[in-house]
Structures are given as structure tokens and as C-alpha cells.
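Apart from one protein chain that is not included, each protein chain of the complex appears where it belongs.
Right, chain A next:
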Amino acid sequence: MKNAKRKTLLWMLILFGFIIYFPGRMLARHHVNYKTAVTDHPLKCTSCHVYTSKNKFVTSLINEDYYSPFNIAVSHDGSRLYVVAQDTDELLIVDTESNSVLHQIKVGVHPHSVILNKANTLAYVSNQWSDNISVIDLAVSKVTDTIKTGNGPSGLTISADGSYLQVVNTYGSDLSVIDLSTKEELKRLRTGSDPTGTALSPDGERLYVTSRRSKIVPYGEPLVSDLTEINGTTLRVSEHHNIEEAYMMENIAFTPSGDLAMMTLIRPKNLIPSVQVEGGWMMTHGIGVIEQGANGRIIQLLTDEPNSYYSDPFDIVVSPDGKRAYVSNSGADRVTVISVDSIRAILKETPKEKLKNIANNLGVSSRFVIKRVPTGANPKGLALSEDGKKLYIAEQLEDKIGVLDTESLQMEAPIDLGGPSRITVARQGRRLFNNAGHTFQKQYACYTCHPDHHEDGLVYNMAGKDMGRNVTNTQSLREIGDTPPFKWNGKNQTIYKQDGMRFSTVLTRTEQFSYDDLDAITAYIKRGIKYPPNLMYNPHGKLTESQLRGKEIYNRTKDNFGNVIPENNRCYTCHPAPLYSNLKAADVSTLAVTDDSILFDTPHLGNIYASPPYLHDGRAATLEEIWTVYGEDNKHGFVNDLTKMQLNDLIDYLKSLGGPEQEENSTQIQETASF
């Protein structure tokens, strides 16, 4: 009897299981199909519900704390490496004899670069997310001072006499000159947009600062980026060189004799339809060579090859004999070894009128590239030992320092920094994000158009076959996880769709990611990309008087004359906190004649200050222009009653906005604004 009962219970359970399983599976299939926009994605609940979880316990289990080495300096005697560990906010001191980490020194937030003083007694580390420099006494391996800088400090140089530390401020787009005797900022010089790289000429007379973003130019005109030249004696800007049709000039180096300076760069073809990628030559990568002396020519040479590209050139160093240059190709996991003498020969032989054309020549690299050396994942900063025999490579996503024997051009055993050995799903996603291997002929990585996981400030003719139709302004990927749908037209309901089927069809023109890789890159984009703190406009989480007044305007329901503003024309209706987007499509009267007739997805406004140009096609160079030039009909919010002061307050408030995290952590209490 007991057995009969048990059997009945068992059968009932099985029946129940079947009832649950089949309709449940059908529902799950339907759900996954919708989310991924394909019909064969495995029904793995973990893909979305674990890897992209926001639960702190879950994230602590599935993630690891990697060092992510970013830049390196080497001591004079070659016995020590000073490694910037960007993700752990540390400077690691590495013994090159034992290949072991001797000290881990906590510095500021998100450190970027390190430089040593002449005597090798002090190290200066730029902390990009805390707007300061950590001064480290190398005798005791401790931070002994902190120097305030501009916004987003990155590249560093020390003046020839050792008196000044010159700090490139990436987010502020300027250069702080720090008097090292007082440790005070002496002045700030304007540079190009989003600069990082800097180099001082061997005679100390000339300082270059490279920019990464182009100046804002109307769609249809070729991009142009700024190379800032500063007089090393007067510490004044002596020239803003226009570098045409190139951007992402990450780093720059002089030859020891000072006859050339060389910088990394990318030449994007954003004016042609992006389907061109299958024809090659969509994004090209190379170097800019700045001839010193009387000629002063600046030429661009591609380091790519006709059917193989070496994306995202990052750092460049020149050997002590001035004969070789080494370029890290972050998106190709390679170091490109260049013959500088061959470049000198090209400069000598090529007539002036041909120098411009040579910039698009994919074959010219065969004349000066000596070798492509495979490295670990995502090589970033490079440093040569003083004798030039060893090249150290910060393999950011390998958590190792690659070591290249420059005589044999063979990689030696890397220096393991002791990070986690496990590659998490998100880490794999980050590697994919930064690697061009999945794009046709490896032309570009996600990172190429989304440097720092943000956006490159360019407007692209995305996916269209018609030249100049439906052009779109690149959008930031920072903290977009909870802001579906995606694309300006809102057609992609999930990142799975955006990076899966659509990605391969439109952007990479290759086979789409494997589903495991798609899980990984989705997990990374959805949860792994954070906003830098908004230290320029909201450093303490407390709004200024002007921002408070702006917030009142943002949340107002009546205009200056007491008339009720229709609900759909109030700022907060479409851009409600904490995401500052209602995730719906809207018509804000910005449709261009070259656009298909669509509504536009409402973008979030987090860190909006860092994303010029504005509107879907980038027509507004500044936030002001959204309303002063393109808001005449009051359809993009009711604003035409505002005085200039009120508009300034509103924009000041908009610039203060960060992501949801800032909104949650903000301790500011809404005060009554005084007009």
C-alpha cells in the first residue's frame, strides 16, 4: 500500500515536472529568443541571471580583482619595474631579477601613468579618477605627498631641469604645469581634446601633447585632431598642429637624437557607410611622424597591411640608438617593431606632394615594419631598459608584464604579477571588447570606436548603404546595462541583440560570436563598465547654487509666465532620474532630411558633459546648441522662455549628472534655489 502511494506520488511528480517542463521550456525559449533575437541561443539561465547580476554576493563570487597593468617605468639600472595596476589602484614595484612583486603601494583612484625623477628617488603616479598625483619615495616605497591636478590626469613629463612636472589632463583637455618646489599648479595650458600622451624633446626645448578626440567638425568634413606643441622654456603653447583625418593619438616619443617625434594614431573612415568594412580600409592604424628642424613636416604612415590590420596602437618607444621603434597594438595583441631608419628614408625620398597620399597606403608598412611580435592580451604601456636590450610590455588583460628580448625579437617568460589565474566571464568579455580578432581582417575592436568604453566623438554612416543617410553619433557604453533599448532608433531590445546577430551582420562582417563569447561580452558591457567620477562638475555630490537652480528648471511644471508646460515637454518626463531616460522613443523635432522617418530612443544623461557632440547625428557641438540653435520649436523640452542665465543653470545641472550610482550615493539635500 505504501509502495502504491509512493508510486502514485512519483508519477504525479513526473507529470507535474512534464507540465512545468514543456510549457516552461516553451516560455523560456520564447523569452530567450526575444532577448537574443536568435532562435538557437542555449537556454542557459546563468547567461543573464548570473553573469549580469547586480547582487553583491553573486558578483563577488563570479568576479575577480585583477591588477590590469597599464603603464610601466624602468629604473636606470634596470633592476626595478614600476607598474601601474589600474584596477587595484596600486603601483607595483617589481624586481626584474627574481621577476617578483616587491611592493604594492596604494595610490589614488584609477592610476594612469608613472614617471621617475632623474635620480630615481621619486615616482610620480597620475591618478585619473581622483585628479591628483601620488608622490612616492622609492627609498621607503611609500606615498609621501599628493599633488592636485586638473581633471583626469594621465601622461607625465618632467622638465629638463627637473623643476616642473607636466601633467596631461585627459578630461579637462589641458596640461597642468606643477612647480615641484612648491608642489602647486603654476598654470594650465589648453591642449587638444581628450589628450593622454606627452613627450619632451631630448634637449628639453619642445613638449608635445597628443589628443585622442577630433575637434568637433560638421558631418561631411574630415576629422582633424590637435597635436599641441609647448615651448619647454617659456612653458607656453607655441603651436596647435592640425593632424588631419586622424585621431586617437595615444602616445608620442622622440628619437634620442631628437630628429623625429613619433606618435600612434588611427585613421577612421567615418564618412563612408560602415558596410565598407567588408571591403577593408574602414579603420586604419599607424603612426604620425613629426619631423623636427627646418622642414617640420608631419606625415602619417599606416602600420597595417592590405589584408591584415593591427588595431588600436597605444604606446610607442624608441630604442636608445634611435634605430628602432616599438608600438603596442592593443587590439591585435602584438608589438610592431619598426625600423626608424626606413622611416627616415621614406621621409627623404618622398616628395612633399606625395606625403599626404602615403597616409592611406596600406602597403607602405612593408618598408619599415621589421616584425610583429605576439604578446599577451591587450598590450598597453611599453618601457625599454636603459641599454635598450629589454622591452617591457604591460599586458593589461593578461595581468602580466611581457618581456621582449630586443636583440632576438623573441618574447621571454613574462613576469606574472600574481593576479587571479581564473579568467572570469566578464574578463573574457573585456578581452573580446578590446580585441579586433572578431572583425573582418581585424580592422577594429569595440574599443576602437568606444575608447575607454565611452565613445570616440565621431558621427558614422552606420550600416547604411547610402552615403550620408541615417548618420549617427557614437554613444557611450558606460553603465548602459539598464537602459534598453539600444541604438538611436531603439531597434535593439538587448545588448545580446546589439552584440550578437546585429554585430556580425552590420559591424564586423564576420561570423558572430560564439554563444559563450556573446554571454561574456554582454556581461562585461552590461555590468563591467563604470562611469569615471564626475570630478569636474560634481566632485562632492552636492550641487552648487547654480546647479540647484538648474535642477528646479529641470523639474519645473510651469514656464516663466506661470503657464503649465505640457507634461510631455518637461525635462524630467523623458529623462527621469536615476537613469535620466524613460527608455522610450520620442520625437524632439531633430529628424533630418537624410534620416528615415523614425522616433529616437531617449538617451540617458549620465556624464553627459563628456559626450560632445550632441543629438543623434552630432549636429550640436555643445549642450547649449541643443536649445539655442536646434530648439527653436520648443519640442525638445520647453525652453524658449528661459533667460540666458536660466539656460546656463540648466546646463550646469545637466553637467552635474552622473550615473545611477551617483544618484544613489548622493547625500545632497535638495535646497531651495535662489534665483
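Quick note on the criterion: a contact is a pair of C-beta atoms (placed from the backbone, for glycine too) under 8 Å apart; a residue touches a chain by one contact, two chains touch by 3 or more; residues count from 1.
Note that contacts and distances are computed from a predicted model.
K.L.:
Consult the UniProt record of the chain that does not appear here and report its protein name from "Acyl-CoA dehydrogenase", "Phenol hydroxylase", "Branched-chain amino acid ABC transporter permease" or "Regulator".
P.N.:
Options "Acyl-CoA dehydrogenase", "Phenol hydroxylase", "Branched-chain amino acid ABC transporter permease" or "Regulator" considered; the missing chain's recorded name is "Regulator".
K.L.:
Can you say which of A:Arg188, A:Lys389, A:Lys542 or A:Arg556 touches the chain missing from this structure?
P.N.:
A:Arg188
K.L.:
Please pick, from A:Ser79, A:Ser257, A:Ser514 or A:Thr643, the residue that touches the omitted chain in the full complex.
P.N.:
If we include the chain that is not displayed, A:Thr643 is the one touching it.
K.L.:
Which of A:Pro111, A:Gly150 or A:Gly429 sits in contact with the chain that's absent?
P.N.:
A:Gly150
K.L.:
Which listed residue (A:Tyr164, A:Phe433 or A:Tyr537) would be found touching the missing chain in the intact complex?
P.N.:
Checking the options A:Tyr164, A:Phe433 or A:Tyr537, the one contacting the hidden chain is A:Tyr537.
K.L.:
With the missing chain put back, which residues of chain A would touch it? List them for me.
P.N.:
These residues touch the chain not displayed: 150, 172, 174, 186-190, 229, 234, 236-240, 536-537, 546, 621-622, 624-625, 628-629, 643-645, 647-648, 651-652, 675.
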